[in-house]
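Working notes, structure below.
One protein chain omitted, others in place.
Every chain is named by a letter (A, B and C) in the order it is written, and numbering of its residues begins at 1.
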Amino acid sequence: MKESQAYIERVKRVNRSHQRLELAVDQSLTALRAGQALLARPMNKDYEAEQWDPYLRELWFPVEVQARNIVVVERPARAHYLPGQLLSLIGPVGQPFRFRQKLRNILLIAYDTAPAALLLMLPPLLAKQVSVTLVLMGSARQYETSHLPEEVEVFQADDSLAWPDMVMTLGWADQVFVLVGQGDEMGSFAAVMRLMRERHSELPTNYVFGVLQRELPCGVGACHACVLNLRRAQKLQCLDGPAFDLTDLRLN
Amino acid sequence: MKESQAYIERVKRVNRSHQRLELAVDQSLTALRAGQALLARPMNKDYEAEQWDPYLRELWFPVEVQARNIVVVERPARAHYLPGQLLSLIGPVGQPFRFRQKLRNILLIAYDTAPAALLLMLPPLLAKQVSVTLVLMGSARQYETSHLPEEVEVFQADDSLAWPDMVMTLGWADQVFVLVGQGDEMGSFAAVMRLMRERHSELPTNYVFGVLQRELPCGVGACHACVLNLRRAQKLQCLDGPAFDLTDLRLN
Amino acid sequence: MAIEIVRPGKFSLIVSTPVMPAAGTVGFGDRYRDLLDYERLGALVTNPVTIEPWSGAAGTRVIGLDAGVLAHTGLPNPGLAKVISLNRRVWAKMPIPVILHLVGTSPRQMKRAVAMIDEVDEIAAVELGLSDDIDLDSAIDLVAEAARMEKPLIARLPFYESYELALPIAEAGADALVLTAPPRGTARDPHSGKLVSGRVYGPLVKPLNLRLVGRLRRQIPDELPIIAAGGIHSPQDARDYLEAGAVAVQVDAATWAQPKMLERIARDLGGWIATRQKDALPDEWNPDMSHTEAMQRRARQPDD
Partner (left out) sequence: MAIEIVRPGKFSLIVSTPVMPAAGTVGFGDRYRDLLDYERLGALVTNPVTIEPWSGAAGTRVIGLDAGVLAHTGLPNPGLAKVISLNRRVWAKMPIPVILHLVGTSPRQMKRAVAMIDEVDEIAAVELGLSDDIDLDSAIDLVAEAARMEKPLIARLPFYESYELALPIAEAGADALVLTAPPRGTARDPHSGKLVSGRVYGPLVKPLNLRLVGRLRRQIPDELPIIAAGGIHSPQDARDYLEAGAVAVQVDAATWAQPKMLERIARDLGGWIATRQKDALPDEWNPDMSHTEAMQRRARQPDD
């Protein structure tokens, strides 16, 4: 965890709804792993002239880490970024995703959110021959996936959150990661858990993880705005997250 | 007076302290004349995402109007501008400078401010063989003039506001424009008027003009933040200015 | 659409969209004619007017802040009589009701003002500005005096005192409340280094006043309309205030920074407000009550 500076080197549109920013970052950030994020804000060389709108840092989940200290993030196309913009980055924020040792089939679910936070894991997993299924639910169905690796099998869930081969996918999956949009996260998790419970009478631990992307004011465990109630303890999204075992998270 | 949009097409440094922005502007603004200004603010295509820091529009005095709807402004080098930035412009703001019919020699004074607001008049005046003297006073003395037309004769005033050939320049000048920085404008004008009065027992009208560049919240005469007290009336910098006859302005 | 923005009773003030400029932001007349389509606004609220002429504040009056501005104009104005004679013709042409903002000074002066204003058909209503340091009794006396006017009286409450003043002012005869005037603050002029005190404008005023409006709406009688003001910089800001129970909103300094935003908000809520009719017209409202000139003038407008 440190603060470093970066530049937006390139901005390119990847689909109707999203653009990718190539960031020239500090060496230390290239060690960043899937699940970990950056807290970013535009900055000004002259700190007395710092601008405060937008105010909070944005939570950016890298989708790609390239050679030459380039980290790529995916942002909504509406947002306005210009190459050459200086950024302040705090990171890495949070813990890497924990994958099963013998992971063979993984199910990724993006519910009312673009799947960006789930994309950094793709290259390593695919390299290890892990078969990846991505299911888009709710507003996530508007997300175009043509720019994703073709090995990834993509489904669109219907309004009851079901998708073709759902039963099979759920049966095969060794691990499930459920990424939800901001708002009623616990409600969205609960909805997905109902699907799961229909398949597995008894859900094992370390099987289905919920991934959060709430706004993080501080990102270092200081402001306590990201507290989560687990069965036995309170945890912080910024320090302990973004992924939590959904059998452990209090969903109501 | 209208609101229009513009883009920053190019940003280039002109001296140690300043940079020039080439703006691709609406056709209507190319009719803009020396003395008139623009009220500029960065804007966002998505107006619900409008950013409010900085808040007030900046008062920009064009230094050059080129073909192809390009207007050039000069800004401090500290300020951070990127090509491609979309701008909202309100203008033209204010009245053109009024020059004497048979103007032969003009004296321009920049006191505690860069002379940007006085530069747009140079090409037309020089074309008409008017000889131009520019005197830099106070902090204006740090302003490097190598990028200005070489026909312009530049002097640096000393701490008592005197400069070589002052007596001669004052004697020859048919008109004087005194541009002052923000802060104690009336005090700066008064100081310069003392110089003048030492030369001319009785100062004629339409001879020495004070040029103001106070921040203008509205620019259209609505907010009344730019009221000026003249001998016989109250005037507004935004509608009646930026130049006021210093024999008419209340300096205390 | 037609929205009643004053309490049921002797007067009525109808606007076609619940959005208007705040006092002090758009001048006395039509200074924004090149940048705004007045027809799209609910009403014109003039700059503050005093009975006697006031000269502007000396020295710096504007300090740019991070995402805001501090302004202390000193409310320069040539005095009520002059303001009327200078702007009467423009007001007559205005396609929307004209609300004159009157600076509350003394009841004696108020008496003179009332007499003058009652003569001016072009003025649809008066918004009375109560100074920040005013005590409760003086405020009540002022409002009581102003309420003798034959036009709707809207009272604009100061930011810090609005809790204490709201109910008493309502009882003293105000037909509607504006919550609130911009808060006073102090900032340093970066050029002169001097401290300047004045009014603070910016988006951050909105969450403060939204809370205030939400709370006060639950405390004052339903029949007394609240016009919300403070920090509105987007249509959503305005909708939030209406959701909180305001019948209309006033947009302030955002108009200086981005004039079109005022019109956008007005157009947006002009449609959205349909669902607010019930709140906008309290049930007790009696359709054949006497109407103001504004109403009659509106009747002559091509309907929008």
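Note that contacts are C-beta pairs under 8 Å (C-beta built on N, C-alpha and C of every residue); 3 or more make two chains touch, one makes a residue touch a chain.
If you're wondering where the values come from, they're calculated on a predicted model, not measured in any experiment.
Chemist: Of the chains that are displayed, which are in contact with the missing one across the whole complex?
Modeler: Per the contact definition above, the missing chain touches A, B, C.
Chemist: Kindly state which of the options C:113, C:210 or C:224 is in contact with the chain not pictured.
Modeler: C:210
Chemist: Which residue from A:96, A:123 or A:217 sits in contact with the chain not drawn here?
Modeler: A:217
Chemist: Across the whole complex, list the residues on subunit B that are touched by the chain not included here.
Modeler: 51-53
Chemist: Please identify, in ascending order, the residues of subunit C that touch the omitted chain?
Modeler: Counting only subunit C, the missing chain is touched by 65-68, 70, 160, 183-188, 195, 197, 200, 202-208, 210-211, 214, 233, 236, 240, 243-244.
Chemist: Applying the definition given at the start, please give the residues of subunit A touching the unseen chain.
Modeler: The list for subunit A reads 1-3, 41, 43, 47-48, 50, 52-57, 88, 90, 181-184, 214-215, 217-227, 229, 234.
Simple rule for what comes next: only the chains that are shown with their structure count from here on.
Chemist: By mean C-alpha position, what chain is farthest away from subunit C?
Modeler: A
Chemist: Would you kindly tell me how far, in whole Å, the mean C-alpha position of subunit C lies from that of subunit B?
Modeler: Taking the mean C-alpha position of each chain, the two centres sit 36 Å apart.
Chemist: Could you tell me which residues belong to subunit A and also touch two or more other chains?
Modeler: Residues 51-53 of subunit A touch two or more partner chains.
Chemist: Could you pull out the residues of subunit C that touch at least 2 other chains?
Modeler: Within subunit C, the residues that touch at least two other chains are 66-67, 203.
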